[in-house]
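Once you've had a glance at the structure underneath, I'll fire off some questions.
Yeah, one chain of the complex is gone here, protein chain that is, but the others are all in their spots.
Chains here go by letter, A, B, C and D, matching the order in which they are written, and residues are numbered from 1 within each.
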């Protein structure tokens, strides 16, 4: 195939190039293409996946450069919801509200996870610039066997769909960990990296009723005209709770009824895989992670060389501290899952739009989305599909569809704006410092507060 | 065709403000096929002159012609020259064969031709079995011979050789000299040759160019330089051991020196008058023991001396004779006026530290103007005597 | 204390299977304070021997003692030597002053002492104004003088000098020689000196060591080597121009050669009998024009020759004389039997291509066994005659 | 002779003419002629983009990232007055906000300089040591040389991975012993600025000592062995030979090595990104990368300031080494 002359192709050859996840291309590229054709894509149109960089940051830079240079290749992109917004703001993407037929636009508006879809809209106009392909929601995963051994009844108490409070959860974690042969009660990610800012810290803070910028309605701006609300009791409490979990420290006597000391300081340097490894080995009771972890850890240990838990893996929605109604910041509280996931967006420099629309149409077919779940493990962007038997029957992940649906309905997106990348490193760093006991939670948040205010005011 | 002409060539090195004039307004006219030796004290500019001819150094001033071409700015490769460098400069990364054949290979000669020439050259310099050696595996003399071979395979118009035999033993030197002469004839080339070996200069060259401090002192056939040196410098430089110099004053009928006087009629020679300060030059072989006075063609009166040190050389003896109150000293320069060096037959009956009378052959006594160093006459008999050489140059007239 | 003793020193280079024996079973015994010159053809192992003494090369076999110490495996720095290298090897990154003072600075001499010595050395080698120059800014001879100065400031027990004057002009050479002799006396050191300049070897050394192909041919005082060479090699090598060799056969009362015969009584000498093949050696200065027969102490009968080429050298003339049907050729080696080289007075009345009779001084005729090359006698008169030298060595009795 | 000239003329006339023309140029003309390829290449691939980037640095990116406006040198001014600190990752300041240890370690400038000085110093010494060893004659030298070069051939990602995993809190085995020695923080090691800097310096030394060693070795191999003979006879001990002959003669090579290592070290980025993160060890290049996607003007300004700082450092280095370094 002529991979080099991409720029000259421009639709004449009826080819649609799509910047795509490299691993998916590598493992299932052909199957995914087949699925597109099965879902109505004309055989006249050749779809060609262009694998992007594995690292999301690198991919973003790459697309940024391409679009800056007016590149026509590829025609479509798969974009992380963490930075789609920035491309929208810069006007570097095709406005799909205009380019897509009305029925597709309203299908997205009506039938997709709306919090997820929001990350593909222009916050000002509400116009759609990307169609969600798959969302990613974390769940609290656990050793069902150990929990049951310790006398709890996850099935009976419906842990899979009923969120519990952090207080109860922490006591269970401490209790089970004390009584089992595990080193850790809980593993999660708290390194200085995007994942802490966008997700782990964001989740916990939100479950305490906190938010970075005064609640859900300010997530995507307006920059400078929204309050910075990290130096608030709910946020500090969230951090203090983490300190309780990690260090069993309770300076303000706030967490005496909580369990603690069951989380290793290692989380300060952990990202996803590092934190999953001990859990998959059976060395931790609880573990917070994305669906991919369910897929890997939930495998039957007999079928894989890698450590796995099989049916002993349980999942539940993330615990919470305050309910939605008690939340200090509007739109927060209750069980909260951070929001990951990818959208498909369109290169504005192309002239084979109809073909691209055909591809999008096929990719929006529920059947296609279920197929992706089945072959690639990507969750469908439509909540209704979580209930489908097709979904439930998917190996491993299918077992946790109900939990995932709860998570999907309770997501909190990261506040992506033009300044988010400046902010996120600050957030991750202060969150890390606080939990690492390098500063008190209050001091860390005070520092963060002024840093965020700095970045907001420009 | 391979005439060589240097006009007003000057080369100055500017060494951080400290200007060194290596070659000073040099004018040379060398005929096709001539064999010229450059001689002169260390640092007098011989190598630098060669380099300007080769094109390795661009003269600060002046022009150079080879044949009819002005080559002053031509690169070395277009000048049709080959050169043997004083510092040998073998390519350390090539074996002897490659070193010798370098120039031929550059010119794409056919392999057999190269082989033939290299073998012949190796033969001439007696390095037959060593073509595969690397330079570092050879002795100093062997390296020098490779350098010579590298030049002669080229068969150029002009050969430049900067002390090519310095590291060879006497015997090999003689052999190489003969070969060079043969080559010179055979190839009909012009050769410019730097040497500090008088014998070499004498036997090889058509003309000797004597340099001092960057400027040309005399260029003339060897015996002319020996017998009729243009000035004190040439007189002292040519000949080994070198000429004895004694300072004196011209009187009516003689020249008076500190320790002896010698008969002389100033009217026989132009440009000298009574009262002038002159320097007398006497070659060691023109001094004879008093006993041999009869055999000397134009003997001076007897001079009282005392033998100091005797240096037997095998085929002759150098006898240092003290004049007057002269003190023992082997060094020549310290003793200009109080010492005479005499060369005598090895069979002579002579011992150190004895009184002895000597006699000088007046017909071979040179006279120089002490102030300017210019030669006045080369024989005290009369100005017309310049034995055994025909093309005597006109005396410089002060 | 600074005696030097080489015992069975052998050095072989293994050059990819191709073994070169640079030094072959060398035995030397050098006294404290001696001045020894190494001479020999290019590549004969002079430098290599020096290097083994210096400790730069470890001999393949044999031991070396300096004083009473076995230094065979001692590093150079502990041997108390200084060396002038044939390839000069100045430190390119140091100026002249730093080059000269290198060894002193290593030994932490006080600055004034260093300054004093460097100045003195620069004075000796006549480089006074050049202490600040870098090596690349100097002429070949100047560099060599720096190398000499670098060695003499050290004032060591043993000096090793490998052709230290090769690049100097005659005058400077004479000056340097005198200085070296003075230093030798002053410092009371042992000096080993490589030179290819016979005059240098003659004037400087207490003893000359003649090397050939890595092995020692003779070690003896200069005039002994000149007058009583141990073998054909030494005879031919020492003396310039070199000895004439004529092959002959011993008869009852004479030696018969192709073109002439010379009276000789074999019974006066041990180890030679009638019918033996011998080689006669005659030095050029021992051949005289027939006219001078009366002045020769022990003249041979007159020999008919024809002058071939004349080489006037200034202080003498080299005359190539053809014997019998000999053909014109300037090369010495081609002409062993048909040519005699004669050195005569420059005043002599002689012309090329003329018939001329010559006479040989029989008292200075050498006789060698043609097969072994060993000397038989050095005078045809009788075995006891070895004029002008007292310490005549015993003749080899072969 | 005639044969020589005959052969010459057989070659193509144009080529000969061109050659002759070249040979006749003065030194200066010849120098500039030979430099043309370099300058064409550098002009196209370096000078042009740099001018463009410089142009970029005179513009500010608007709040919504959609447009840009000309601000002159404001980007530069703000960089030094702290106005840009808010765009730098994790509370980093450009120049230190105070002289406290924390503030110093938070300053991109200071961290970069610390990294460069320490790592280059160690690399030079170690590289020199390695080169001296490789310069000896011993059997198996080829393999020892291979071993010593290997780190240089390891891609930075892998170098980062190797050290990251060595100090990783799950499986890293190196943290504990070093923490016992007080060299590292025992927990959260890779997020502790001092510890992470230490580890990154070690990683850098491991990899780039080979660079130094290779270069210095080449210098050593070019030294005329005859000079050692002279020195030995003059009485120089091994150490003195090194000090007086080897060292001065390889000094130009060391100079080049140090110069380029310093320049490289002051642009350190990859190893930081792979072992720790730019918010923990905020090098100057990190700042450029961190801002390039969103704030091109700022990033361009930082890039130029970085270059200027390196330029100043290089000038210092050259002045210190003496003019003949250039």
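In this section, contacts are C-beta pairs under 8 Å (C-beta built on N, C-alpha and C of every residue); 3 or more make two chains touch, one makes a residue touch a chain.
The criterion applied here is as follows: contacts and distances are computed from a predicted model.
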Answering from "tRNA-guanine transglycosylase, various specificities", "Iron-sulfur cluster assembly scaffold protein", "Nickel import system ATP-binding protein NikD" or "Carbohydrate ABC transporter permease": the UniProt protein name of the missing subunit is "Carbohydrate ABC transporter permease"
Filtering B:3, B:107 or B:258 for touch with the omitted chain leaves B:107
Looking at the whole complex, which of D:83, D:186, D:226 or D:248 touches the chain that is not displayed?
D:226
Out of D:31, D:101 or D:319, which residue would touch the omitted chain in the full complex?
D:31
Could you please point out the chain A residues that touch the chain left off the display?
3-4, 6-7, 19, 21-23, 26, 50-56, 58, 61-62, 65-66, 68-73, 271-274, 276-278, 280-281, 283, 290, 292-293, 296, 304-307
Could you please point out the chain B residues that touch the chain left off the display?
51, 54-56, 75-77, 81-83, 85, 87-93, 102-103, 106-107, 134-136, 150, 154, 160
Would you write out the residues of chain D that touch the absent chain, in ascending order?
4, 19, 22-23, 27-28, 30-32, 34-35, 37-38, 41-42, 44-46, 48-56, 126, 129-130, 133, 136, 142, 144-159, 161-163, 165-166, 168, 170-171, 173, 206, 209-211, 214-215, 217-219, 221-226, 238, 252-253, 255-256, 259-260, 263-264, 267, 269-270, 284-285, 288-289, 292, 296, 299-300, 303-304, 306-308, 310-311, 314, 326
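Criterion: only the chains that are shown with their structure count from here on.
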Which pairing of chains gives the most C-beta pairs in contact?
B-C
If you average the Cα atoms per chain, which one ends up farthest from chain B?
A
Distance between chain centroids, defined by C-alpha means - chain A, chain C (Å):
96
Averaging C-alpha coordinates per chain, one finds the centres of chain A and chain D separated by a number of Å equal to 39
Quick one: chain B and chain C, Cα centre-to-centre, how many Å?
23
Per-residue multi-chain contacts in chain C, two or more chains
87
Send over the residues of chain A in touch with two or more other chains.
none
Every touching chain pair, please?
A-D, B-C, B-D, C-D
Listed in rising order, the residues of chain B that touch chain D in the complex are 73-75, 77-78, 80, 107-109, 154-157, 187, 189
Could you please specify the touching residues of chain A with respect to chain D in the complex?
60-61, 64, 86, 89-91, 191-193, 223-224, 264-266, 268-270, 274, 277-278, 418-419, 421-422, 425-426, 428-430, 432, 436, 447, 451, 454-455, 458
Help me check something: in the complex, which residues belonging to chain D touch chain B?
1, 3-5, 7-8, 20, 23-24
